[in-house]
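Every protein chain except one is present and positioned as in the full complex.
In order of appearance the chains are A and B, and numbering begins at 1 in each one.
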Amino acid sequence: MGDLTLFVPEAVVLLGAIVAFVLSVIGSSYRVNWIASVIMAILGVAMSIAWLGAAGEPFFPGIYRVDAFSQLLKVGITTGLFLSVLIAGNPGSVREHSRIDFPMFLFFSAVGMMMMVSATELITLYVALELSAYGLYILAALNKRQREGSEAAAKYVLFGAASSAVTLFGISLIFGVARSTLLSEIIATQPTPLMVIGVLLALSGVLFKLAVFPFHAWAPDTYQGAPHEAVTFIGTASKVAAVGVIARLLFLAIPAHDSLVNALLVLCVASMTVGNLAAIVQNDIKRVLAYSTVAQAGYILIGLVSFSSMGVASAIYYAVIYVPIVFCAFLVVCVLGADGSNPTKSSIAGLYQRSPLLAATLLVGMFGLAGIPPTSGFMGKWFLFSAAIKSDLLWLVLIGAINATVSLYYYLRIIKEAYLTPPADETAIKVSPATAIAAGLGMTLVLVMGIYPRLLWELAEAAAKAIN
Amino acid sequence: MTLEAWILFALVLFCIGLYGVLARRNLIAILIGIELMLNAVSVNILAFNHFLAPDPAVGQIIVLFIIGLAAAEAAIVLSIVLTVYRQRAAIDVQDLKELKG
Partner (left out) sequence: MTDYGQLIAYLGIGFALGIAALVVPSLIAPRYKGAETEKTYECGVDTVGSAWIRFGISFYLFALIFVAFEVDILYLFPVALVFNEEMFGWRAFVEVFIFLLILSLAIVYAWRKGVIRWTR
């Protein structure tokens, strides 16, 4: 047994899940449950930051590793959890009698994600992956409009279960070649073609979570049909965890990486292109964000297929800054859709007149997604593209840049609606204090990381070194 | 039986399951396909375990985990299918087409 104190961040989030469970079982009001959840989520973020420098193995040797890599991603995951809980003070899109369970599933899923990024053994990894997924499947079904919620959840769960079965098949092949499930022993074995196939299949489950091109079919429908607050969590924290696992798994196959890189390059280009082109024609804001997620997953893959320390660092950096950026966009969706409906392009018309704060949040979020300078999205794309250039992938950078330009069109069109189109309904939108704080936090994080990227970049570089 | 025979068997089982997932329209039938895929994985792991692994306990424990998680997954899928049925009185993929952009 190792040093159990290394497990504190996860333990705090797990405690949060237990608190939410107890409050749900004894039948307390949602308000009490929410306040307790916010406190536990703050504690979770604080512990993750405090344990940033920790390194070691809390359990049996080789199974679970705490290092710079896992800890940085855990900060990203808990931040996503905290922000998602903070705006769920009055989750209008969640079914009334299920609200009380809402924080519990968020917390359980977050525990799974945190364990995912630390797991260095395939079965631990798989169990953590499933733990994080089960909570999300149920969250997706809790929509107040049950017909749409159930459809969204059905698509999500069936795609998810099928891709996790494929992942498991890949794991079985890796086990067959390496005769062990410990990543440290698998890296030491001579890679064979079967091993590369195994890694590729094993990646499918996490590529599904990241909504990379052939595994993206669930994303638009699930984003549209799931409750806004749940999608906020799916769109932020789960992406961070997925990037972490992909980075870990890719390093298994490095010596034989040519064929694997080719496969991933195809996925990367296809994701960016399909995501951006499909996003243009959408009218529902949540669907726009879903397709934009697909495109962003493509950008992240640019960093990972660069197969260099800098490439991994840039992917980690992008995954972490991506959390507050997407959060800013979803916060507006949550407030505008507080009655349970999905905001469309017409319902954000004149948002600036109705609520300057929300309009500013939307502006920061869209600028971040598009990668426009003062935001962290720009720095993220900068690092990704320069990592690719260093690995002689100039053509990939060109495709990425073209895609970024295409994406400007639909991101800026949303901004134009919000600022320049006169509103159909002039009434001011009321923003609750917690949501206002969340909006301020989100914008601050996006702008600070954009203007002062150094600290986070250094952490990301340390993380990339730790994984190697 | 040799290792190759077992692995071929697992691969065929896996492909049957995958075909079921892709071709079937009924949500329950898709779930059955997924279960077939998971069982193929179990066969695969036990075959590797029996013929190759230094410590035979590892593979057996893995399979126990797979069976447990498969059951949990089945429970979640079935409960979601149940809510779909209560909303639409149908569990065909063709009926799941309300979400569109």
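Just so we're on the same page, a contact is a pair of C-beta atoms (placed from the backbone, for glycine too) under 8 Å apart; a residue touches a chain by one contact, two chains touch by 3 or more.
Computed from a predicted structure; not experimentally measured.
Colleague: From the list B:22, B:71 or B:90, pick the residue that touches the absent chain.
Modeller: Within the whole complex, the residue contacting the unshown chain is B:71.
Colleague: Given that one chain is not shown, which residue among B:12, B:28 or B:61 touches it?
Modeller: The one listed residue touching the chain not shown is B:61.
Colleague: In the whole complex, what residues of chain A lie against the chain that is missing from view?
Modeller: 21, 24-27
Colleague: I need the residue numbers on chain B that touch the omitted chain, in ascending order.
Modeller: Residues touching the hidden chain, for chain B, are 61, 64, 67-68, 70-72, 74-75, 78-79, 82, 86.
Methods note: only the chains that are shown with their structure count from here on.
Colleague: Taking each chain's centre as its mean C-alpha position, how far apart are chain A and chain B in Å?
Modeller: One centre to the other, that is 26 Å.
Colleague: Can you list the chain A residues touching chain B in their complex?
Modeller: Of all residues in chain A, those touching chain B are 123, 126-127, 130, 134, 137-138, 141, 146-155, 157-158, 161-162, 164-166, 168-169, 171-173, 175-176, 179-181, 220-221, 224-225, 281-284, 287.
Colleague: If we count contacts the way the header does, which residues on chain B are in touch with chain A in the complex?
Modeller: 7, 10, 14, 17-18, 21, 27, 30-31, 33-34, 37-38, 40-41, 44-45, 47-49, 52-54, 58-59, 61-62, 65-66, 69, 72-73, 76-77, 80-81, 83-84, 86-88, 96, 98-99, 101
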